[in-house]
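Of the protein chains in this complex, one is absent; all others appear in place.
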Amino acid sequence: MSTTMAGSRSNRRRRSTWLWRVVAVAFCIVMVFPVYWMINSSFEPNSQITSLTPSFFPAHFTFHNFVDAVDRPWFWDDARNSLVIVVTAVLVVLVVAFLAAAAVARFRLWGAKAFLVLILVVQMVPTAALVIPLFLILNRAKLTDTYAGLVLTYVTLTLPFTIWMLRGFVKAVPIDLEEAAMVDGASRMGAFRRILFPLVLPGVISTGVFSFITAWNDFLYVNVIMTQNYHQTLPVWLFSFSTNTGTDYGGLMAGCVLFSLPVVVFFLFVQRRIVTGLTAGAVKG
Amino acid sequence: MAAPTVPEVASGRAERVVVPAPPYRRRSPNWRRALRRQLLPFLLVLPALVLVGGVLGYPIGQLVATSFQQLGLFQLIGHHVLWNGLTNYRQLFSDSQFYSSLEQTAVFVLATVGLTMAIGTGVALLMGRVGKVLRTVISLTMLLVWAMPSSAASIVWTWLFQAQWGVVNYVLVALGLHSFGSHDWFASQISAYSIVTAMIVWQAIPFIALSTYAALTLVPNELHEAAAVDGATPGVIFRQVTFPIIRPVFFLLTVLSIIWDGNVFNQVWYLTGGRAQVLNVMPLGVWQYIEAFATQQYGMGAAIAIVTVLILLVVTGYYIRTMVRTGEVSA
Partner (left out) sequence: MKRRRIAPTAIALAVAAGVGGGVPAVASAQTGHTLTVWLMTGEIGTKTQAAVNAAFEKEYPGWTVNVEIQQWGGISTKLTAALASSTPPDAMEIGNTDVAEFAASGGLENLAGVRGQLPNNTNWLGGLAGPAEYNGGLYGVPLLAGDRVVIYNKTMFSQAGIKSAPKTIDQLLNDGTALKNRFSHTKDFSPLYFPGEYWYAALPVLWAYGGKIAVHQGGKWVGALSTKDSLAGLQEFQTIQNDLSVKASRTLNTNAPDQDSVFAKGQAAMIVGGSWELGVIESDNKKLTGHLGTFVFPGVNANKPAPVFVGGSDIAIAANSPNRAQALAWVKLMTGSQFQTDMVHNDGLMPNATSLLSVGRNLPNMADYYKAALNSNFTPATPGWATVENDNVMETLFSQVASGTRNVAAVAKSVDNQLNSLLNAQ
């Protein structure tokens, strides 16, 4: 709310507040429409989904697509693999990246600049160009078709980005809070853990959500790295709706809705913390 | 390294205090102490270094090497190495497609990054202005968009803009714009690019908005209050109080967006239904894919990838330099 602005002309302020509300609602409607369309299609039979006149509500409402989707082979295997692999990768990447980000942001580390530039260059390489060589090196290390291989892949691919993001958040936090804690006898690491980490938590979370979604959505790498069906993840399962005889769009859309759910749940779970982070900041002041 | 950013926040004012980095000598006479001081941060960076170097070192080295080789499917599968020096690069720079792709990428990146950053930051500011309920609605919307799998997004977007039965044309006709009856949005280069841009901006806004919002929460409220009490207008407050604090994140998001959009491939490929070549919707990422995978000239594809990285490095160089510099206080 604009309570932070101690303006005197409250009428104008109220009017502008209303304007912002309208803008916010209109914006949300436009943004969410494609998502709505996916959900709408997931409740329609295939014959309705791509008909010559669009239907804005499921005209022939059905759960059939969802039942079909869950019944497909390897759904439960893939869902379990997706969760285990992606959650592990995100936890590892956040820890490793937070340590590295704190190091480069808070110390005079020799070579830190070179390190930062280097990992950003890594981020610039198109990922598709790396699939085959990455597979071959994992294969040599006997890590293809293993959880560890895929976790490593996701950690590495999201690491450069995560380090940079967290470094930005760390740098935005005044160092004097940590210094005060250290004067009070905390160690350097203790200050990171108890003072810095809670303060950058909103940033850690938004970065974590990004890493989560990146890894959760990956098809390119998992398809090549995991060769056995029961080792694969949900994006591979999503591709099974397309066969040589056409695509089952209803099933695919239902599959996509199911596929998005964990991301939404994960976010709702952490989102409170973003808001808490905000209020904490406000209360502190 | 971080000390110089502090005074701005601590003073609670926006008078742009430029604090020069404290002069210090790297070569301290006491080597042992210096080494010990390097040990902790080095240990902290080590896992990241090992991971990136260990996992991506070989593939990236391989990519560089490949760009100096003639590598087709036969060589790739049989591990035959056929060096051809600078041939790929020479061929690349003499191909008119390179210059066309480069130009397209430049315009495209400018449009997408500009729109994404402007709208994303706007949404973040909006989230700070509306009440708790609307803020939750906005972040939920952002999340739903973000969580939508890109395969579903690509399919739905092609449906929406389908010429004969797409919702967009349907709505336009219903609004009285009959010329859109069966308007083909993917008939021309410009039109196809506009849809691709719209979709990419749509997909990117959530991340930019939520990250910027997270950065905004780091701005202590009392700074705003103090500035407002002093009679500063919202514009001034944003420029002088808010923005300097979120600038590291803002710069970084800009650089990352340039990198991602500069390598754009998936969305273009899906939305144009593989007709990217016919429409000449060929940013560097698409050209790279066509050379490497569709025509299986992995060497040429690698050369395009390397050149793209170099171009991205040059384009983002200024920002990267600013970002890695100690201060970041004075831009």
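Chains: A and B, in written order; residue numbering restarts at 1 for each.
As a working rule, a residue touches a chain if its C-beta (ideal position, glycine included) is under 8 Å from a C-beta of that chain, and two chains touch if they have at least 3 such contacts.
Please read all numbers here as calculations on a predicted model, not as lab measurements.
**Student:** Which of the chains on display does the removed chain touch in the whole complex?
**Tutor:** Over the full assembly, the chain not pictured touches A, B.
**Student:** Quick one: say which of A:Ser16, A:Ser55 or A:Thr88 touches the chain that got left out.
**Tutor:** Residue touching the chain left out of view: A:Thr88.
**Student:** Who touches the missing chain here, B:Leu73, B:Val229 or B:Leu310?
**Tutor:** B:Leu73
**Student:** Can you list where chain B touches the absent chain?
**Tutor:** So the residues of chain B touching the missing chain come out as 72-74, 76-79, 158-159, 162-165, 182, 184, 273-275, 277-278, 290, 293-297.
**Student:** For the chain that got dropped from the picture, name the residues of chain A it touches.
**Tutor:** Touch with the absent chain occurs at residues 45-52, 73, 84-85, 88, 91-92, 94-95, 99, 131-132, 135-136, 139-140, 142, 144-148, 151, 193-194, 197-198, 201, 219-220, 223-224, 227-229, 231, 236, 239-240, 242-247, 249, 280, 283-284.
Throughout what follows, only the chains that are shown with their structure count from here on.
**Student:** Which whole number of Å gives the spacing of the CA centres of chain A and chain B?
**Tutor:** Inter-chain centre distance comes to 15 Å.
**Student:** Give the list of chain A residues in touch with chain B in this complex.
**Tutor:** Residue list for chain A touching chain B: 1-2, 4-7, 17, 20-21, 23-25, 27-28, 31-35, 37-38, 41, 50-54, 56, 96-97, 99-100, 102-110, 112-113, 115-126, 128-130, 132-134, 137, 152-153, 155-157, 159-161, 163-165, 167-176, 188-189, 199-200, 202-203, 205-207, 209-210, 213, 217, 219, 235, 238-239, 249, 252-253, 256, 259-260, 263-264, 267-268, 271, 274-275, 277-278, 281-282, 284-285.
**Student:** Please output the residues of chain B touching chain A within their complex, sorted ascending.
**Tutor:** 1-3, 5-6, 9-10, 24, 26, 37-38, 40-42, 44-45, 47-49, 51-52, 55-56, 58-60, 62-63, 76, 123, 126, 129-132, 134-135, 137-139, 141-153, 155-157, 159-160, 164-167, 170, 202, 205, 207, 210-211, 213-215, 217-218, 220-222, 224-225, 228-229, 234, 245-246, 248-249, 251-252, 255-256, 259, 262-263, 265, 285, 288-289, 292-293, 298, 301-302, 305, 308-309, 312-313, 316, 320, 323-324, 328
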